[in-house]
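Here the complex is missing one protein chain, while the rest keep their positions.
Presenting subunit A:
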Amino acid sequence: MNEFPLLTLTIWLPIIGGLVVLANGEKSRDIARWTALAFACVTFLVSLGLWIGFDASTAQMQFVERTPWIPTFNVEYFLGVDGISMPLIVLTTFITIFVVIAGWEVIAYKQNQYLAAFLIMEGVMVGVFSALDAVLFYVFWEAMLIPMFIIIGVWGGPNRVYATIKFFLYTFFGSVFMLIALIYMYFQSGSFSILDFQSLQLGMTAQILIFIAFLMAFAVKVPMFPVHTWLPDAHVEAPTGGSVILAAIMLKIGGYGFLRFSLPITPDASASLDWLIIALSLIAIVYIGFVALVQQDMKKLIAYSSIAHMGFVTLGFFVVFTILANPAVSSGSVMGIEGGMVQMISHGFISGALFLCVGVLYDRVHSREIADYGGVINTMPWFGAFMVYFAMANAGLPGTSGFVGEFMVILATFRADFWWSFLAATPLILAAAFTLWMVKRVVFGEVKNEKVAALADLDIRERINLGVLAAAVLALGLWPAPLMNVMHATVENLVAQVSVCKLPEAERGECLLARPESVAVAAP
């Protein structure tokens, strides 16, 4: 549709930037970091072109680029975005800027390689969000592990080797199953196009197997209970930038996968196994909320909080089926998915900002232990203000972005089941408890020790970093309509897709959903 290959540019520009930064060597830190910043900013501006040029009225893929890649297997270089992937791409390019800035001073060891790793990571993640060919997707998906593996393994904390191997094996374990599913569908459809997969008619057994294969891959990434234990370890050991990318973007790839693969490709399996996802999501929300409460390490606490918040995302995505099956309610399914989406974007801002906050303290004191702090606000009032603000956003205060997604998911879940929404609303108390209790012990109170007494407040670079994120959190909280508008058409189409039974004639009896005849599936 669009002549100018905007997506290709958004993918490859940062990767080239990464290579340029690498090629420049370690001699001049200034050249490395200014180059990296320039590439990150330009990439963000380029990706804004996606937002500006986006046609929100259609669910069609936009900015499509399609050329054969490996013709023998019908593999293509096939890119495109819709209302689900486009906001996530812009989030990726946006957050990367802060990661580059956050590594400005503190990364002394091989800074150019550190920055290069993040730029390459950025390109690869954009690739994941925009790939419409399954092989291309899988290549980007696995390629993502490499920079993150290096980032944690090289610039991480003392226990980094354990954490990085755990991270790698966990995620790799999941994605192998996805590969099998993708190959199976290639044999069925003769193409690797994800869009062709979506229109593939599959029997229930095949759907369930495919669904489970995808679930393995995506559940680890999200991460869902009980495959979440890599995340706290990875976060604790990762450098600040690594944590930010991990929390803000990488987790979203799991959520994105559910929307791009699981729901549209295997709607009937999703409908019959939705109870599983919902149960795991609710466990994540409640169980992890309690676990987060007792963490003594700030990064672990925020990592656990991320898991709980991502529980909202998967909950919002999978309550759809119960709502569709409930004749008493006419709407709500779109709200669940949109709520999950907003929650993903918002969590990108908030968790990113919270990890930056912890990074600020870690850079100065070299400790993440809550007990090592106390009364930080007496020496760092700016920092204290930001920390309280982001903590409130994390607790879902209305007016901040943290509220929007939770509110929508709770509203949607109520239409499915009272008790689910009852459990889903517990973070109102739990998230406030674990976040604000941490704030109380770290930020408020009397100056606890000499290290706190010697703290210097945020410098201008840190202030800009947190300030811009704070503005984003506020803007999305006060006026989520612009974000919602780009998603509507795509999400409505997705709901129409999942509400159509894909089972072959012989198995029609197993269709769980009453299919509204009037809803036509828009051809991709």
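In this section, a contact is a pair of C-beta atoms (placed from the backbone, for glycine too) under 8 Å apart; a residue touches a chain by one contact, two chains touch by 3 or more; residues count from 1.
In the analysis below, contacts and distances are computed from a predicted model.
> Between "Heme exporter protein B", "Proton-translocating NADH-quinone oxidoreductase, chain L", "Glutaconate CoA-transferase subunit A" or "Autoinducer 2 import system permease protein LsrD", which matches the UniProt record of the unshown chain?
The chain we cannot see is, by its UniProt record, "Proton-translocating NADH-quinone oxidoreductase, chain L".
> Have a look at A:31, A:179 or A:433 and name the one touching the chain we're not showing.
Considering all chains, including the one not shown, the answer is A:433.
> Looking at the whole complex, which of A:281, A:394 or A:421 touches the chain that is not displayed?
Residue touching the absent chain, from the options given: A:421.
> Using the definition of touch stated at the top, determine which of A:334, A:361, A:387 or A:494 touches the missing chain.
Of the listed residues, the one touching the omitted chain is A:334.
> From the list A:294, A:371 or A:464, which touches the chain that is not on show?
A:294
> Which parts of subunit A are in contact with the chain that was left out?
Within subunit A, the residues that touch the unshown chain are 166, 170, 226, 229, 287, 290-295, 329-335, 338-339, 375, 377-381, 384, 388, 392, 395, 397-399, 403-404, 407-408, 410-415, 418-419, 421-422, 425-426, 428-429, 432-433, 436-437, 440, 443-447, 457, 478-481, 484, 488.
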